[in-house]
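The structure's right below; bear with me while I get my questions together.
Left out: one protein chain. Kept in place: all the others.
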Amino acid sequence: MATASSISAASAALTGLRRTRARAARRRAIALIVLVALTAALFVIDLAYGRKFYALDDVARVVMGQDVPGATFIIGELRLPRVIVGTLCGLAFGMAGVCFQQMLRNTMASPDIIGITSGANLAAVVGIILLKWSGLPLSALAMAGGLITALVTSGLSWKGTIAPSRLILMGIGLSAALNAATSWVLIRGDQWDIQAASRWLTGSLASSDWTDVPQLAAILIVTAVPLMLLVGQIDVLRLGDPMARSLGVRTNAVQTAVIVLAVLLLSSATAASGPIAFVAFLSGPIASWAAGPSKPPLAASGLVGASIVLLSDIVAQHIPPTQLPVGVVTSVIGGPVLIILLIRLSRKQTLI
Amino acid sequence: MTQISTAVSPTAHSLWADHIRLAYEHRTVIEDLSLDIPQGRIGAIIGANGCGKSTLLKALARLLRPASGSVLLDGKAINTMPTKQVARILGLLPQSPIAPEGITIADLVARGRHPYQKLTGSFTEADELAVAHALEVTGLADLAERPIDEVSGGQRQRAWIALALAQQTDILLLDEPTTYLDIAYQIEVLDLLSELNAREGTTIVMVLHDLNQAARYTDWILALKDGEQAYYGTPAEVISERMVADVFNTEARIVTDPDTGLPFMIPDARHSLARHRSA
Partner (left out) sequence: MASLSQSNTQRQPRTSAATKTAVLTVVLVAALAASCLLSVAFGSRVVTFGQIVNAFAHPEVTDIASDAIRLRVPRTVLAILVGAALAVSGALMQGVMRNPLADPTILGLNSGAAFAIVCSIAFVGLSTPAQYMIVALAGGALTAMAVWAVGSIGRSGPSPLKFTLAGAVIGSVLSSLTSAITLPRTDVISTYRFWQVGGVSGGRFELMAPVLPLMAVGFAVAALSARQLNALALGDQMAAGLGVDVNRARMMAWSGAVLLSATSTALAGPIGFVGLVVPHAARLIVGADYRRILAMSALIGPLLLVASDVIGRVVSRPDDVEVGIVTALIGAPVFIALVRRRSMPEV
């Protein structure tokens, strides 16, 4: 077989290769450091800055577990779980979204477009209005709704292999039907339930408490680790199905695994906070822009997602006259950003 | 049936299609075809549009499982072998691969090392050398750091071939590697593949449209008609006026290239010929 002995260590090809790889690695590292710092900063600001402002050392002492009169309850019991849930949900939305977009080679393939969110929504609305559930059973139901929708969508799109464009079309069609069913359930509910359902549908951190944290963190770890290990395979899938298969990627197995993991991730976050608009859609392109195109930016996208949610939570609590659900803010901020981003992308990429 | 001599090196791998039937859903493309790919040789699959050329290539590359029969790599059914192991022996350049937006040529070519990578995805020195070698022989060394979407079509096609070279496979299948390239680039790509074959003994099979290129660059040609083997043999045996009429349903004259002694096809364009003769 080909021996590469003819290549001297100083050849132009080798230096070029090393330089381009080093540059890409450096860009990824810098992006990650900046994003971690940004997320941490937003985390602290969101924690300290509510209706009442707390000094940073008070915040730090509460987080360390000390008792600070007047601060322990507000920060420790109200704000800390809310901010942690926001961060975890942002991570989950960002990572799940970018997995779909990269694997299906299409920015439009984010979970909110291909119907998974609509499935979780319908399940949650049924849970709130018809079954009068709340808490853990409701979360489980929303998760099941998302998962079943994803499996049905992939199953219906399956023809020996999953063609991305067919999956996207199928998802958009199914989500239209699921949304119709959701509004149908909504008109059958009582005032109070409708309020709860609408709040859930908008995406809100207002009712987050400590009970949400363990399950969310557990699912995040259980799904994120295997997804990280699959990054190399997802990366090769970007070359198209035939190329990926000829390079030894078991495309169907990888796609199935990624869909299941990402949907678990996504629906557990959706169960905790409701669908926070645009986070899954926006994080991936922003992360690619920051971390460069050399690899699917899984971690970076998660951090971008967390930053978007935290920033929106800060804005939602302070800018408008009444507190808004965080989903409204992500949508109002995210919409214009998305338009700019996608118009930029649209020059090179086909939509469907 | 003609026997094409093989150039067997001790490490060579064999690829053999054994009575395969190829079908998409309910549409059968190839009914029953057997083909023993001559080792260490360059071959072309030719035929009219829709005759099953690409389908056959896909089956040879294990991307399409035969409805019956099997493709054997070193005597083992290729679909049952671990796909990563196959990927170290056999490479495919599909017709329209997709380049992730914005990545550099070196980065693209490096993906050819995927079959050799562990779960953690670490890039070894052997990987580096293979990629650098592939960049070098395809003449892309100076373009290594250029984003793939900013180079010319010919350079992009060479980058894809470099990716397949970095894969370091003994067998290389290419689906229309010269389509969309201008004549200079077409020749460049075919020369590159000839060199690869001469230097490394790589077995090459490609789908080609241009019969004259097939005649000049290959050791054997398989002409498909409606999913069946219509002609098989050396270029001199296969390329004939009868074959062109039969397989492509058009008239052509075959002359002998004075330089190489190989057949050369001249399409019989009735109108232009008539005009010139009458003038």
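Note that the chains are named A and B in the order they appear, and that numbering of residues resets to 1 at the start of each chain.
Just so we're on the same page, a contact is a pair of C-beta atoms (placed from the backbone, for glycine too) under 8 Å apart; a residue touches a chain by one contact, two chains touch by 3 or more.
Because the structure is predicted, anything quoted here is derived from the model rather than measured.
K.L.:
For the chain left off this view, which of A:75, A:201 or A:311 is in contact with it?
P.N.:
Result: among the candidates, A:201 touches the missing chain.
K.L.:
Among A:140, A:156 or A:213, single out the residue that touches the unshown chain.
P.N.:
From the options A:140, A:156 or A:213, the contact with the absent chain belongs to A:156.
K.L.:
Where the complex has a chain not shown, which of A:46, A:241 or A:313 is the residue touching it?
P.N.:
The missing chain is touched by A:241.
K.L.:
Suppose we count only contacts with the excluded chain; which residues of chain A make the list?
P.N.:
Residues 104-106, 113, 156-157, 159, 163-166, 169-170, 172-174, 176-177, 179-181, 183-184, 186-187, 191, 194-195, 198-199, 201-202, 240-241, 277-278, 322, 324-325, 327-328, 331-332, 335, 338-339, 342-343, 346, 350-352 of chain A touch the chain absent from view.
In the analysis below, only the chains that are shown with their structure count from here on.
K.L.:
When the centre of a chain is set as the mean of its C-alpha atoms, what distance in Å lies between chain A and chain B?
P.N.:
42
K.L.:
List the residues on chain B that touch chain A in their complex, please.
P.N.:
11, 25, 58, 61-63, 83-88, 90-94, 96-104, 106-107, 109-112, 114-115, 117, 119-121, 123, 126, 128-133, 135-136, 140-142, 144-145, 149, 165, 167-168, 170, 200
K.L.:
Show which residues of chain A lie in contact with chain B when the two form their complex.
P.N.:
1-2, 4, 6-7, 11-14, 16-21, 23-24, 105, 159, 229, 231-232, 235-236, 238-240, 242-243, 245-250, 292-294, 348-349
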